[in-house]
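Every protein chain of the complex appears in place save one, which is left out.
Moving on to chain A:
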């Protein structure tokens, strides 16, 4: 199936596997890495676990010295979850570096810490952390993150459609459909698996079977609907192209 690796006009025709949330987990503790990796995998995330902030930056290609070698897999990271207390670069410092980067500042960063200190939590949130989890991390914590990521993905794709419609300034019926969706995106997400009747059926290509991990959610048809839209910086093909051509 040669089409798997091809991109046509910036459309992403990659298989559903690409739509899995890819999490970069950073923790110096071997035990914690093992646990967080399993927590994330059981919640249907793809996981890359590293043991330090430096390695995290290397993986992202953000350090000055060397970029990690990129395999065939897409390096797109959807979420970074990092321990706060680490030798060398702390999670807070890593957070700052990521938020300072124009390429990566959009990636949500979650901080984990065993210390439930308000000042620490505030400082992280002020620096742009998405969330703060008090260790030990539980399944419910990861589920909350997963739900947030799914809702976020949905919102982002929805915005793409909205933006494209505003630019094109035609087809008011599509604009109305977009508004219907954006008025209650989450209720649509968590409603029954049949799609909203306001969507024109022809715009929905048949989705892949829903992931078992997300049983209350339909396999979001909006993702295939958005395929013709130009991607945002979140999943910019230019980054992929850049990474695949290096080495």
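FYI, contacts are C-beta pairs under 8 Å (C-beta built on N, C-alpha and C of every residue); 3 or more make two chains touch, one makes a residue touch a chain; residues count from 1.
Operating definition for what follows: contacts and distances are computed from a predicted model.
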| item | value |
| --- | --- |
| Protein name as given in UniProt for the chain not displayed, "Histidine-containing phosphotransfer protein", "Proteasome subunit beta", "DNA repair protein RAD51 homolog 3" or "NTF2 domain-containing protein" | "Histidine-containing phosphotransfer protein" |
| Among A:20, A:114 or A:166, the residue in touch with the chain that has been omitted | A:114 |
| Positions on chain A where the hidden chain makes contact | 29-32, 34-35, 38-39, 42, 85, 87, 114, 135-139 |
